[in-house]
Structures are given as C-alpha cells and as structure tokens.
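Note that one protein chain of the assembly has been removed; the remaining protein chains are unaltered in position.
The letters A, B and C name the chains in turn, as written, and every chain counts its residues from 1.
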C-alpha cells in the first residue's frame, strides 16, 4: 500500500520534501514504518527520537496503518 | 523623653491617631516601648505580632530609642 | 471536558502575541493571583550568537495537544482559567514565541500549573524551532 507521510522539522530535510508517499506492506504498523525509514535514510539514526502521529494523535509502535491515515513524522519537538 | 510614634494599620485604630507622642524613660529600648503600649492599650494583646521600625529599619528589642528617631508601629503586614 | 472550554484559550498564530490579551482572558472576580510565563528569543545558545529563530508547527495537532495540556492543568491544579498562545514563523531576538497565563484563587496553584504547562508544552506539542546563526542553522534538540 502507499501511505502519505508528512514531514516536519529535520525530517523534512532528511526526506527532502514535506509530503512523501511511502510504499509499505499491507497491514504494516508504526514500527514497520520507522524501521523502513531507518533503513532508507541513515540520517534517522542521528535523531534523539522519532515519533509518528496518526490522524493527529501520537501513535504507538503497534498501531496498524492504512492508506487513508494522515501519517506525520514528529522529530524531537522544541516549542516555547 | 518624648518619642514621636507613627501608627499604621490597626495600630492607628488602637491609638486613635497616626502621630503620637509617647513619654518614655531616658535610655528606653524597643522592648520598653512595646511593654508600655501593651500596658496602656489592652487591644495590643489581640495582635498576631507587633514590630517596631526605627528610622525605616526593623528594630530589635534591645535597640535604644532617642527623641530624634522616627519610630513606627508595624502590625502584621498584608501587602500583595 | 466540554465544561472546561470556556476556561481555556488556545492560540497558534503568525501574528505578534499580546500579554494584555492573555491577562484579560484569565481575569475573574474569584481570582486572587495570575501567573504569566512569557518566552523570549535569546541572543545566544551555548555561547554561540543566534540571529533569529524560525518556528513551524503541525498546526491541528499542536492545537489539540495544547488544549490537552491546559485541560490536564485545570484538573490537576484546580486553577481557574488558562490562556496558552504560541507564535510561529520567523522571530527576531527579544520577540515572544509563547505566553502562558494562569489564574487561580490562590497563587501557589497558579505558579505550579504555569510551570507544568510550559514544561509539558516543550515536551509534547509538535512545534519545532530552527536556530539561525551567522554561519548556518540547526533544528533545536533534533540530535543528541
């Protein structure tokens, strides 16, 4: 399946674009997405942390993704 | 000696005036003034505390008073 | 927490933030103390001169996370009203990226709730800032 992934902060610099389409096996979960990103882009290993938001909520590793989800990469936040 | 004593807050209500002249023995200290006030005005016994400022600083009980000092009664403060 | 909605004012904007607006929102006759935290852009970080900051946010989620923090603070500390305003875009030295205003019958709860809100905002709200130096730029906290 093709999942649309939005990238903020340093993750946009790593992927090179804000909006990206990532090919994942049907039934893949958040952890699968993280692992695939780590394999494809070695710069992800440098980050202090990486969270994935699914439909505007922080998702845990086991959350299953679908093509309809809004998936967002959340590198370490630094508001305030 | 005659010491001029200024009264704020509830102490003004007790003495009945802002500015008062109190007769004290030569060489009297802050504690002597407190004791004399307690004897003369029984309402002082109701106060949570009574401090005496001498020339704009809190005075301790042993501080000697003179006629030239600015002596001020400081009942419990409640600023803010 | 429908009830709490009238007690919470969240703003995420590219416009200049207003301390008087935050103060006005949290004022109430039952309130005895108001605590504001005002963040300002510092001219240096770890001894290096900062020229400006550039803030970006994942807007809908930043607003919902800020709202959650305010709701938690209302419940946890029993305070009365909370305004939480965050600015995004390019900010110069001395400008204000964040204001958190909290009112309460008693001041201790307002101090504690205000610290809780700014600490938690910096941990969980999807907002990012890039420090812009004379010779480059860095996403804050991105790497260890």
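By definition in this document, a contact is a pair of C-beta atoms (placed from the backbone, for glycine too) under 8 Å apart; a residue touches a chain by one contact, two chains touch by 3 or more.
Treat the numbers as computed from the prediction; the structure is a model and nothing was measured.
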item	value
Visible chains in contact with the missing one	B, C
Candidates C:11, C:34, C:73 or C:140 - the one touching the absent chain	C:34
Residues in subunit C touching the chain absent from view	19-20, 23, 27-40, 42-44, 93-94, 103, 105, 107-108, 111, 114-115, 118
Residues from subunit B at the interface with the omitted partner, ascending	6, 8-10, 13, 46-48, 53, 56-58, 72, 74-80
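Note that in this section only the chains that are shown with their structure count from here on.
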item	value
Centroid distance [mean C-alpha coordinates] between subunit B and subunit A, Å	73
Centre distance in Å when subunit B and subunit C are each reduced to the mean of their C-alpha atoms	49
Centroid spacing, where centroids are CA-atom means, of subunit A and subunit C in whole angstrom	26
Where subunit B touches two or more other chains at once, by residue number	none
Residue list for subunit C, restricted to those that touch at least two other chains	none
